[in-house]
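Note that one protein chain is taken out, while the other chains of the complex remain in position.
Per-chain residue numbering starts at 1, and chain names A, B and C are given in the order in which the chains are listed.
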Amino acid sequence: MELDLVICGGTVVTGSDMFRCDVGIRGERIACLGDGLRGKRQVDAEGLLVLPGGVDGHCHIEQLEPDGSIHEETFETASRSGFLGGTTTAICFAAQFKGAPIGPTLDRYRAMAARSAMDYSFHQIITDPTDRVIEQELPQIVASGIRSFKAFLTYDPLRLDDAQFLRVLAAARKLGALVSVHCENYDAIAWRTEMLLAAGLSAPLYHAWSRPVVVEREATYRAIALAELVDQPIQIFHVSSPEVAAEIARAQRRGVKVWAETCPQYLTLDASDMDRPGAEGAKFICSPSPRDSLARAGLWEDIRAGTLDIISSDHCGYSFAGGKGKLVHGADAPFTRIPNGIPGLATRLPLLFTEGVVAGHIDLNAFVRLTATNAARLFGLYPAKGTIAPGSDADLVLWDPAAEGVITNAALGHAIDYTPYEGRRTIGKAVMTFSRGEMVMESGIVRAASGRGRFLARGPYGFIKPTGQTPNGFMA
Amino acid sequence: MELDLVICGGTVVTGSDMFRCDVGIRGERIACLGDGLRGKRQVDAEGLLVLPGGVDGHCHIEQLEPDGSIHEETFETASRSGFLGGTTTAICFAAQFKGAPIGPTLDRYRAMAARSAMDYSFHQIITDPTDRVIEQELPQIVASGIRSFKAFLTYDPLRLDDAQFLRVLAAARKLGALVSVHCENYDAIAWRTEMLLAAGLSAPLYHAWSRPVVVEREATYRAIALAELVDQPIQIFHVSSPEVAAEIARAQRRGVKVWAETCPQYLTLDASDMDRPGAEGAKFICSPSPRDSLARAGLWEDIRAGTLDIISSDHCGYSFAGGKGKLVHGADAPFTRIPNGIPGLATRLPLLFTEGVVAGHIDLNAFVRLTATNAARLFGLYPAKGTIAPGSDADLVLWDPAAEGVITNAALGHAIDYTPYEGRRTIGKAVMTFSRGEMVMESGIVRAASGRGRFLARGPYGFIKPTGQTPNGFMA
Amino acid sequence: MELDLVICGGTVVTGSDMFRCDVGIRGERIACLGDGLRGKRQVDAEGLLVLPGGVDGHCHIEQLEPDGSIHEETFETASRSGFLGGTTTAICFAAQFKGAPIGPTLDRYRAMAARSAMDYSFHQIITDPTDRVIEQELPQIVASGIRSFKAFLTYDPLRLDDAQFLRVLAAARKLGALVSVHCENYDAIAWRTEMLLAAGLSAPLYHAWSRPVVVEREATYRAIALAELVDQPIQIFHVSSPEVAAEIARAQRRGVKVWAETCPQYLTLDASDMDRPGAEGAKFICSPSPRDSLARAGLWEDIRAGTLDIISSDHCGYSFAGGKGKLVHGADAPFTRIPNGIPGLATRLPLLFTEGVVAGHIDLNAFVRLTATNAARLFGLYPAKGTIAPGSDADLVLWDPAAEGVITNAALGHAIDYTPYEGRRTIGKAVMTFSRGEMVMESGIVRAASGRGRFLARGPYGFIKPTGQTPNGFMA
Partner (left out) sequence: MELDLVICGGTVVTGSDMFRCDVGIRGERIACLGDGLRGKRQVDAEGLLVLPGGVDGHCHIEQLEPDGSIHEETFETASRSGFLGGTTTAICFAAQFKGAPIGPTLDRYRAMAARSAMDYSFHQIITDPTDRVIEQELPQIVASGIRSFKAFLTYDPLRLDDAQFLRVLAAARKLGALVSVHCENYDAIAWRTEMLLAAGLSAPLYHAWSRPVVVEREATYRAIALAELVDQPIQIFHVSSPEVAAEIARAQRRGVKVWAETCPQYLTLDASDMDRPGAEGAKFICSPSPRDSLARAGLWEDIRAGTLDIISSDHCGYSFAGGKGKLVHGADAPFTRIPNGIPGLATRLPLLFTEGVVAGHIDLNAFVRLTATNAARLFGLYPAKGTIAPGSDADLVLWDPAAEGVITNAALGHAIDYTPYEGRRTIGKAVMTFSRGEMVMESGIVRAASGRGRFLARGPYGFIKPTGQTPNGFMA
């Protein structure tokens, strides 16, 4: 058994274990874990952690907007940013245009993604679940390995009403696909927004005021209830508050198959960040809105309790020069005209390590589960992705747990001209990243050919927590 | 790197992962996980699961009773029974005699255990926490690697009152030891028992009537409250009911460091089993008492929720001929005179696999965590015990997940002349067991030298669930 | 002080007290409670309870349907039925026609109600909250003493979407009106119904299948969430299940001003009643659907806990000959074409006394609060209605707590040709009813002039449970 590459002397961390050993790689896969391995190439990992490459389950990359514009982040820039931050797999979005079939648009996404250096897959956003879409397109899409749909309960023109959402849930159930949901109540936000603008409250901060927690909590409860009705597993995206998590936990306790994600912004930012002077506040606008310190403290408890089991980036960048900051916000350019979303692909792991592991909220196994294993399981990528084991893809990150750093946008590699975390101190960083056995990042330098990334045809969703159903059907 | 033994082609299961690979062993330890390994000896595991050897955190073996008698189960018979059932490590009990120092008695236990074929450690039962015991003996005992104390809140003459229990908690806190607790309210049981006997209700069934759930629930709440007061981590032994688990879950949610175990008897037996005719009911007498089908269903939910994170045997055998059944139970020989406890070392894994995994309550990773990983972590044996990873002890079980069987006492290898599970059908069984690289059981035949077992000097208790404190101090 | 009428020797029951005394009446009001009173007329109440006349907060009488038809129950028949059953005040509904102003329709209701013998008021159903309705009509309607709006979250063409419901809540807040809500998710029912009919499941029973509890629970949660957003007090109508009540209780605990009603049908009927042969099942169709015995048991607990604080009839009768039963139900005439609603005005008190007081779920004070005091408080009729005290209207019921009876439709006095309770045994009945000092019913004979009833201009909603705000502004 000849090995192509051996990562020597690091401490391997998986979702449940931690052990010092060499990692032997043959071709694109992990061949062997053991002591004293030898291969054609050796990499010294002494003093470093060896982690599974990050799996980011929620990234908006080169997404086509209903108005014809396109996200500035390309698959090339996103790949660079991911590798720098220790992420080797991203699940992005292919969005249906309302009133149009999915197929041609999905083809455009596939074409754009062909330039990716990272491995990737898509969640299919459904905005118009016509009979034709449900009966003809979705079966093909699922058959091609895109096994998750995304539903928006707010945003025009993306949002689904309850009747449409039920159709999507029912279709997913039939096809064995997962449904991930953006939960906020559209009418409630519209009502609040109208009141705020009428009162002259149009600055970026009022974005947060337009969507208080109750708006997210209600939509989450509704999404879960409708999923219960259909008996369809769902995932709640970007939970911003323990009040929302409490509804999810209650559903989980009564046996509903619901999982939930949160994002670093909800663990590290505040609504008050949107109140920074001038247009600065716009840099923090995303939906749901970050809340406050009490909410952040509560979310860590929900993470520990397992209610929130995935931490994704919801990377969704609009450059400050080109969008977020170009308007003089105020009565003429209210918060409603500022693009929603913040970049976070490269900062996901360092922020979570600093605020989670170093600060003592989670241990290293939980860090791995939250950033890699659980997303891989839920989205049907496990065990190729998300763990370190013989047979798995050699997607690995060498992580220096003691490295101190400061976040600067210049080092993040993405296409966006700012980061909401500029200047933040971090502990822990990726010093080397491997994707399917290839070293794609070393010491902040990415070397990875455009187009080397693969589209990942995914399997059925797996269960994260013990449920009596063995993940991915092993027992059968 | 030469390997002494390779287990080929099985599917390795750990607490979070499952992957097909060979397991390479050098000396007593796992050296390597990978494909195509070769060693001096090969064992074919095709079609089998490769599990970490079971860690049974709660076994009464050759225990000395206050009345001078001694448990019939010896370390030799227990080792045989453990290997047959897929368990390779047992933590037993060394009981202080009330009014006496611990040292000499512990020496007797050590001497008896020297004949063990299984690896073992002790929980130190404290019945008399005098100043001398606390100040002079416990530090030495902990230093010797016995890092857990057991407290009884019921049973004369073992039980501690609240003042004594607080002293034990405080001593444990100072020494970094864990405290495991048998929780039932002594006075309440005595009051009920007096009433039952006065009413002529003396048959085995009334053992259960003498200790309804509220008696266990109260003592559990009290144990947790006193541990909160002292800020000392504790483990609740043998939780019999979801009502009890609910109190534990509440404490866990408010951050109390409390863990809990249940046992196969509470997942598979009923109080009504004690109502079998004649002396048969005595075979099912243990404390707390098994409850009913509703309680069993609830316990599975508590297991899935992580409230109950270890499943031990509470193996505590009294032979039917020699104790349990020798009296004609009734007014002359009431339930209070029947020895408490049932055997369960060999049946723990098959019962849990059948009723848990096959019945769909838990998945395979949970099975491993519940039977091995979590006990190893909590009791300071991890990562030597409880997982399959390079560097860990080569304690392995080859498990046939499809093997159908019927429990018969003759096949259990223990010293006890009955099993409460006689005739039960099972799916899944250990076909081969390895202890530190040595094959000690094959196809129901145990070959293991008396005395080959090692006393395990344990490290500090580790945390099972993410808590912000890395298990066993990795980060420090 | 001369008294016109004295009710002698009965036991007066109020919301918190019970005492034996005479009740002295002068004109339309209670003048005096005491011993040995003398008046122009004496009525002997020895051995009887003297209760405040029932206040039924939820009655559909002579309601105009969107299709131009009109409910068969008239104000005259309803008055008779109310008096027979011990109810002296009813709050009915005036329904806006979608697309039309409220005014003219409300005038029609006022004209019809002018024939009432019972005192009455209206809830204004809002189906089309246009600017004109909100800005011009609602202020006048509230000023006229109609201080509550009803919103439907299901039923075409009555239902409001979330945006419309928010407008109604906001309007009510400004005007100091209460909002009562029918909570079921329209889209979910439509989705289930389509599936049921497609499967050929069209019999009456499937009405219940079309609207499982989750459908009501979701809409209740949503209604509460939107009311929280607006900070507007609401009442949840006809809670059918403890799962729904649990959401209300949670909101109450976090300080939301939400009250809730249930009805005798949810305490005494089953979904399985709809499965009676032929068209018989249609007699039990109402929305939400009655559930099962477990739900009924739970609702009694919610009543005791104070979560459900009003028991109304939701009287809504369609005669069997004229509507409910005229179709041969089946594929050609599915459950969707059967009118929704059952009669219950006259049976409310006897059913609740039998199943509540006699069966031991509630005491007599609770009976009075649930049937009279709480509705009077919440709907701004207290203290004129809902209690027995000097100054209150002399609306009184002499109640024989030991009278055994059998419900037969003939004795109920309403316009409907059936009762879902036919043949049920009851204990307790009204033997005499007084409305504003006038004896209107004696021994099953109603003597009350058409038109003697008064429209009750109501005050602001009062709080039922201690809230720190004294009901109806006493302290100010």
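Here is the rule we use: a residue touches a chain if its C-beta (ideal position, glycine included) is under 8 Å from a C-beta of that chain, and two chains touch if they have at least 3 such contacts.
Not measured: the values here are computed from a predicted model.
> For the chain that was dropped from the view, give me its touching partners among the shown chains.
Counting the whole assembly, the omitted chain is in touch with B, C.
> Tell me which residue among C:Pro383, C:Gly437 or C:Gly453 touches the hidden chain in the full complex.
Result: among the candidates, C:Pro383 touches the missing chain.
> Pick out which of C:Ile70, C:Ala321 or C:Ala359 touches the chain that's been left out of the picture.
Answering carefully, the residue with contact to the hidden chain is C:Ala359.
> Where the complex has a chain not shown, which of B:Ala114, B:Ala143 or B:Leu229 is the residue touching it?
B:Leu229
> In the full complex, which of C:Arg20, C:Arg132 or C:Arg425 touches the chain missing from this view?
C:Arg20
> In the whole complex, not just what's shown, which of B:Leu175, B:Ala190, B:Ala333 or B:Ile427 touches the removed chain?
Missing-chain contact among the listed residues: B:Ala190.
> What subunit B residues would touch the chain not displayed?
161-163, 166-167, 170, 185-188, 190-192, 212, 214-215, 217-218, 221-222, 225-226, 228-229
> List the residues of subunit C that touch the chain left out of this view.
Interface with the chain not displayed, on the subunit C side: 1, 11-12, 14-21, 24, 31-37, 253, 301, 303-306, 357, 359-366, 369, 373, 383, 387, 389-392, 401, 463, 465-471, 474-475.
Keep in mind that, in the parts below, only the chains that are shown with their structure count from here on.
> Between subunit A and subunit B, what is the separation of their C-alpha centroids in Å?
About 41 Å, centre to centre.
> When the centre of a chain is set as the mean of its C-alpha atoms, what distance in Å lies between subunit A and subunit C?
50
> Any chance you could list the residues of subunit B touching two or more other chains?
Residues of subunit B touching two or more partner chains: there are none.
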